[in-house]
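My questions all concern the structure below.
== chain A ==
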Amino acid sequence: MHFSAYMVNNITMIKNKENIIEVKDLVKKFGNFYANDHLTFEVKKGEIFGFLGANGAGKTTAIRILSGLSYPTSGDVMVAGFDVYKEREKVKKNIGYMSQKFSLYEDLTVKENIRFYGGIYGLSNKYIKEKTESMLERLKMKDIQHSLIGSLPLGWKQKIAFSVAIFHNPKIVFLDEPTGGVDPITRRDFWEMIYEASNNGITVFVTTHYMDEAEYCDRVSIMDRGKIEGLDTPGGLKKRFKSNNMDEVFLKIAR
Partner candidate 1 sequence: MKRFLGFVKKEFHHIFRDYRTMLILFGMPIAQILIFGYVVSNEITDVKIGIYDKSKDDITHEITNKITSSGFFILHENLNSDKEIEQAFKKGIIREVIVFEPNFAEKLHRDGTASVQIIADASDANTANIVTNYTKGIISSYMKNELMAQGYPYEIIPEVRMLYNNELKGVYMFVPGTMALILMLVSAMMTSISIAREKEMGTMEVLLVSPLRPLPIVIGKVIPYMVLSFINAVVIIALSYFVFAMPIQGNLVFLLLETLLFIFMALSLGILISTVSESQMVAMFISMFALMLPTMLLSGFIFPIENMPKVLQWISSIMPARYFIVIVKNIMIKGSGIGVIWKETLVVAGMTILFLIVSIKKFKVRLE
Partner candidate 2 sequence: MIKQTKHIIKVNQLRKSYEKVEAVKGVSFSVSNGELFGLIGPDGAGKTSIFRILTTLMFPTDGNVSMMDLDVVKDYRFIRNNLGYMPQRFSLYQDLSVEENLAFFARIFGTTIEENYDLIKDIYIQIEPFKKRLAGQLSGGMKQKLALSCALIHSPEILILDEPTTGVDAVSRKEFWEMLIRLKEKGITILVSTPYMDEANMCDRVALIQNGEIMSIDTPAKIIDDFGRKLWAVKSDNIYQLILDLKKMESVDTVFPFGEYLHITSKADEFNEERLISDLEKVGHSNIRIQQIKANIEDCFMQLMQ
């Protein structure tokens, strides 16, 4: 396998690619409070897009809108080529979602969890069977396929949860703090899985509190009080805010 030949420059490649998420003037109001105050951005196909911000900056609200869980107050939002106002069901079919809190059923086995989620997305039994095999192979978890999820270490659960979130080959996967509390090596394994998914054309939309992880993203948006205050490659942001690392960038924006 030789990606290198055509993956010479990830960034320029992405620039030429189609937009998978397009958000224009997105507003979400709760009473008089602007949780999302005129957000405008787009995410390219296959991009790893970091969505950062302080607690309460409006990240969760925006993710809920993008994943079709709530309606915007106003603005245009297209996800995976569908309008979130009119085609919510199609949006949902084409995205995957994983969060730190909700991942898998603790009292089902690894295999049962996979089967269940495959079933939700209406995949054929044959597909589920084959994909489960290759997935367990990739995760090196064949031996534990009949173990209850609850008995596994957190890092393993999170890896399985991610694999399950992309099981139906979604166009976009939303990851809400996927690596919280996970040990550093597993965290890196996890990011390698993210890279791999992105390489296979899945767009990754990720939030994190680990600032070093922001550097792994192709582009990063930083929100503060409902607005996007910075959106660029990590390098671009560091340059603009005259900072050595993303931690400093974040502090300059959010403080």
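By definition in this document, a residue touches a chain if its C-beta (ideal position, glycine included) is under 8 Å from a C-beta of that chain, and two chains touch if they have at least 3 such contacts; residues count from 1.
Selection rule, in plain terms: all candidates are chains of the complex that A comes from, given by their letters.
Nothing here was measured: the structure is a model prediction, and the numbers come from that model.
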| item | value |
| --- | --- |
| Complex member in contact with chain A (any copy), out of 1 or 2 | 2 |
| Complex interface listing, chain A residues touching candidate 2 | 2-5, 7-11, 53-57, 100, 153-155, 177, 180-186, 188, 191-192, 195-196, 198-199, 209-212, 215-216, 234-235, 245-247, 250-251, 254-255 |
